[in-house]
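My questions will all concern the structure given below.
Of the protein chains in this complex, one is absent; all others appear in place.
Should a chain be cited, it is by its letter among A, B and C, assigned in written order, with residues numbered from 1 in that chain.
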C-alpha cells in the first residue's frame, strides 16, 4: 500500500508527492519544509501530534462514517412537522438545487466583474427580483439572516435619523430579538412595544406613548412571529412619520404574492429572510437576510452590504456590473469609515432565491400564498374544533402560522409534543418558555407542502391525546 | 387559477401561451392548429381523449407522487446484499455523479466535434483509458451492455473469419447467453462448451473436440459467471490459433488492476461491462458494453460502434476529434453496407467510467482488486466453515463472486433466501433454475463496499438458519 | 425582428484549451483511495494476491494516468463546458433527434437511492415500486399507441427495431414460414437502423425510394416489392421530411394482405401524440424512443430505451421477463410461450423508464396533445420563416403543412455562393447552435434538418432563424467568413485525414503515441 506513515500522498494535496516536493524545495533553496517555518519561534511550535481520529482517506469509508452519524437524525421527510417560526419546509423546485449545485457558482468567491460576470449578474437579478417582490427600489446582496437584516435595519435607522433608540414589537421571534439586542448593544437603546392580548395586533397606544425624539425607528414584523397579520400598518406609519421616526418592517417574503408589501403601508426599511424562497432548512443553516429601501441616497449610503449595480461596457449592448458606492460605504473600500462590516454572507442562497422567483413569477407567488392561506386556515379551523383548544389564540387574520392555546387542556405542550412525536409528528413550537405570558401555547406552521391528510392526521392525534 | 381545461399553459411548453399561438398561426397563415394536420386522414385521427391519469402539473405533487411509489422499493442501502452476476454495488466516487449530472453532458446528443468537442474528448479518453486497462489498442464508444458487446464480438468474429459457428462457454451469465442467441440467430450457429465440474474451469477436451473449420471463435468469460478464474487462457488460445478461430473473452474490468488481461493470454476480442467502473446499479439500468481489439484494420473495420479518433486542427497545438472509418463501417455513414447498426447506447456511462479510471489510476485499480480479493476470500472461508455448506463449490481461484453449494443442507436456496431477507439480507443468487445441474447452489458476490461485519452478519444468519 | 429576446448573440464557447487526461499524469499523484480490507481480514486471508494462479496476476500495470482529485474534476468540468448540451442552446438543429426539455425534477427523482441502489436480481417483492412504474408506463403507452402490450427491454430505438425483427422472425418460425419470408421492406427516408437492424437478423432488406414530387415513399415501388416473401415492413411516418403519409393505411393493408407484419418506427412521435396512433394506421408493432418523444435526456448518446408495443397476437413473442400485474402484485413474467429470449441482460433501463413516466404524469392527456400541437405549430412557423431565407428551400410537397420536422436544402445557396451545408453548420457553431445535415444518402441536396419540438419559445425560434438568415447574408456577401468557420468555438477546422487512414488513425491515446509521437 502506498499510504505509509511517512509517505502520505493525499488526493486533495497534489504536491504531497515526494519527488515533486524535492523539485520545489530545490527551486526555493531549502533543505526541507521545516526550514520554511524559520520565523516561528520554537516556543510556539506544536511539539505533539494533534489528537484527532484516524484519517478516513478512502472516500467510501468517509461517506459510510458520516452517513452512519447522520442516520441518527430524523428528518421531517420521515415525520410530519408543524414547526416554523422563521424557518419552514417549503417546496424547493429542483432547478434551485441544480443551480446552487453548479460547480461554477458553488466554488466562486470574490472575483472581479470581469471573470465572475455571471455571479454579479445573478446577484443583481436577485436584488432586482426581490425589489419587485417587496416593492422597493434598492435591495442588498443578502446578509446572514433575517436577524442580521433586522439588526442592520436598526443601525441604519440610527445612522439615518441620528437617534439612538429603537422600539421593537414584543411579538417578534425570540431568537431575532436576542441577535438584535446583542448587535445594537451598547450603541442603541431598545424598548419593546406591547400587543393586544386578544387580537395579537400591535398596541397602538403603547407605541404612541413610547415615541419621543430619541426614537430612530420602530421595528415590527408582519405577519408577526405568531402568524398574525398586522392590519394597522398605515396608522403605525403616520404615528412614526409624525415623530420623524422610521418604520422598519420584517416580513416573510413568501407571503408577498398575496399580502400587501410593507413599503405600501409606509415601511422605510423592509427586511426578512429568503429561507422560504427555494432553500432547504438545513437545520436552520440556509438563511439569507434581505434589506430593502427606496433609492434615497441617505438610505443607500447607509447599507453595509454589497450592492451590485448594472452598467454598460465599451462594447455595444453588453451589460457590465459593479459595486455601488463601494469605496464610501463598505468596510472593504473604507476600513475606518465603512458602515458596519461586509464579508462572506449568503450569496449562494441569494442566487437560489433568484432562481425561485424567476420560476414562480407573479402568478406562482400569488398561488403559493393562496395555498398556504387555505391550508393554514383549514388547520386553524380543524384544530379549533377540538375540545378545550383555542385556535387561533389571537382573534385576527393569520398567514402560514398560528398559535394554539392549550391552557384549558390541563396538559403541558411539551408532553403533548412528546406524545405526538411517538406518532411521528413534530407538533407546534412550545411557546411557554419564550412567552410565559401565553402559558401553554404552541406555534403551528403550515406550508404548501402539507397535505390535507397531514393536517387531519395531526388533528386526529391531538384529539386522541386530549380525550 | 390559470390552469383551466381549455387554457393549458405548461411550464415545459412555452408557446402554449394563447397570444403567442395566435401570432405564430398568423405567420403560418393557418386559422388553427388543427389545420396543420390536414394530411392526416380523418379515419386515422384519434377521436377520443387518451385515458391517462390527471396531470400533476405542480412539481411538488409530481415529486410526492413518484416518491410514494418508489418508497415501495427496498434498496440495498437498506439491506445487505450479496447479489452480483454481472451487476454489483461498487463504490461510486462522488465525482462520477458530479460529471454525469452536468447539464452539458446530460443533455448533449449528436452534435459535431466543433460544438461538442468536450463530448468527443471525454469519449476518446474513455476509449483510451479502457484500452490501457484491458491492454489493447482499440476500444469502442460503449454499446448497450456486456451482452451486446459479446453478441457483437461474435458477429465481428464471423465477419473477420467468414465462418458461421461460435462456441460459447456454458458458465457464462444466462442472461447474456439468451441475448447472444437471439442476436446471432439465424446467421450464426452456437454450440456450448462444457466445464470441469470440480474446478469450474473450461473442459479443454470438450473444446478441442468441437473445434472445426466452421468455428469463427470461442467465447468465454474470465472470471466466469461463477467467479472462477480461468487459468488456462494460453492453452485455449493456442488451441484456437491452430484452428484459425478467434478467442473472444468477456471480463469484469474491475478485476483488471490485478488480474492478467485477456489480451495477454491471447484474446483477439475482449469485451465486458463498465457497470463496475463508477456506475450505480439502477436496477440493472446502468450498463455499457466495451469491445477491445488490436489495431488490425481487419478488426477495426468490423466494429459497428462509433470509434472516436484524435486529430489536429489548423491551429497549432489544438486537439480535434472525429469518427474513424465512419463512412465505411457505420450504418449512419453506410445504410446498406454498415456493420450491424449504430445509434444511441451508453455514452454517458462511458464518460462516467472515464472519470472513474482517471481517479483510480493504476494504483487505485490494483488496490480495489486486492480489497475485493481479500474480502471475497474471507467470505468464502467463513461460509465454508458452516456445516453442510461447500464454499467455494468449485475448487479454483475466485474473484469477487463464488458459488456456495447448499445441496447437503436439505434446504432450498429460495427458502434460505427468504429467511435471510427477514434479517434484511439479500442472499446469493439462486442458481437452481438457470443451472439445474448445480442443484441447490447460490452465487455470492462481494465487493469493496462490504465490511467485515456485513460478511459476519451473513455468516451468523446462515448458521442460525441452517442449525 | 431583432428584438432583445431573439438577438443574434455575441457568442463564444468556453475554451479551456484542455489537455488530454494522459498529458496530466504526474507519477504518484492520487485521485482517490479505495477502501482497504479490515486488518482482521488481512490477518486471516493474507494479501489476497496469493490466492491467484501465478500466471493470472497482471504483470504490467495499466498505464492509466495518475492525477490528483481536483485536477481530474477540473478536467472533466472543463470538458463539460466544451459541450453544447440542450440545456444551453436552442437545440432545434439536430433534426430527427427530438431534443426537448428534460425536466430537472425527473433527474432528481431518478437519483434517489430507491432507484440507484436496486439490484436486478432482487426479489420481486422488494422492487414493487420499480415494477409498478414500468407497468404503468406500459399502460400509458398502450393508450398513446392503441397497441396492447409494451416491453421496455430494448435499450435504444435501434435495439427496438432489432427486437421487432426478432419477433417477426420467431413469428414466422412458429408458423413454419421463415424460409420463404426472408425479405423486409423499408423506405429511404426512414432511419438507417430500419434497414441495418433488420439486416442483422439475416433479412434481405428492400428499400423504397421517395416520389420526387410528394417526397413520400413511392407507392408503385412498394406494390412491386411486396410479396409473400415479405416478412415485414419497417417504416417511419412521418419520415425525416416531416410529411405525414396519408396512404399509410393503404400500405399496412397491402402488407397484411401479403401476410407480412407491419412495424412502425415511432422513435419520434412528437408531432402526433393524441392525434393519430399505430393502431388506427394498421400496425402490429411500434416503438417509441423514450429518449426522444418522452423527454429523457440524451446523455451524449445514451442511456436510452426503445419502448416496444405489440398487438395481442404478438404478445407470445415478447422478450422475457415481461413486467405484468397479476391482480395483487407486479411480477416479472418469464413464462412467455414463444419468447424470442432477451435483447438486453436486465429487464429495462430503469432510470429512463422512470423519467418518461414522470414526464407523462406531469402532462396528462391534454398536455401530451399540447406537446404535439405546439411541436407542429413551431415546425410550421419555422417552415414559413426559413423558406423565406435566401438560398434555403424545403423540397417536396410544396405548400403543404409538415408535422414535427422538415428536411430543408441549401442547394440554391450552394449553387449561388459555393457555401455548403457543412460550412453553414460550422458557422452556426459560432452563434452557439447545432445544425445537422441529414442521414446519408443525401437525396435532398445540401440538406439540413430542423425539428423544433414543443420546448422552445417563439423568441428562441426567431433567434435561431436570425442566425440562419444572417449566415445566408454572409454567404452571399462574404462567403469566406462562412467557409472558414468556426471562429468562436472551442476548436477550429479539424484535419480529417486522421480518420480514414490506418497509418494515422488514433482511436486511443496509445495509438496516437505509437503513430504520431514516435516519428
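Here is the rule we go by: contacts are C-beta pairs under 8 Å (C-beta built on N, C-alpha and C of every residue); 3 or more make two chains touch, one makes a residue touch a chain.
Remember, predicted model here, so these are calculated numbers, not experimental data.
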{"item": "Among the chains presented, those that the missing one touches", "value": "A, B, C"}
{"item": "Among A:204, A:359 or A:466, the residue in touch with the chain that has been omitted", "value": "A:359"}
{"item": "Hidden-chain contact residue, picked from the options B:97, B:214, B:328 or B:456", "value": "B:97"}
{"item": "Candidate in contact with the missing chain, chosen from A:146, A:171 or A:226", "value": "A:146"}
{"item": "Missing-partner contacts on subunit C, residue numbers", "value": "4-5, 7, 9-17, 19, 23-24, 26, 29, 68-71, 73-74, 77-78, 81, 87-88, 101, 103-104, 432, 455-457, 459-460, 488"}
{"item": "Contacts of subunit B with the absent chain, listed as residue ranges", "value": "1-3, 9-14, 17-20, 57-61, 93-95, 97-98, 103, 315, 317-318"}
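Criterion: only the chains that are shown with their structure count from here on.
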{"item": "Chain whose Cα centroid lies at the greatest distance from that of subunit C", "value": "A"}
{"item": "Chain centre separation in whole Å, for subunit C relative to subunit A (CA means)", "value": "45"}
{"item": "Inter-chain centre distance, subunit A versus subunit B - centres from mean C-alpha coordinates, in Å", "value": "47"}
{"item": "Touching two or more other chains - residue numbers and ranges from subunit B", "value": "59, 63, 91, 93, 98, 103, 363, 367, 448-449, 451"}
{"item": "Contacts with 2+ other chains: residues of subunit C", "value": "29-36, 69, 73, 77, 103, 105, 107-108"}
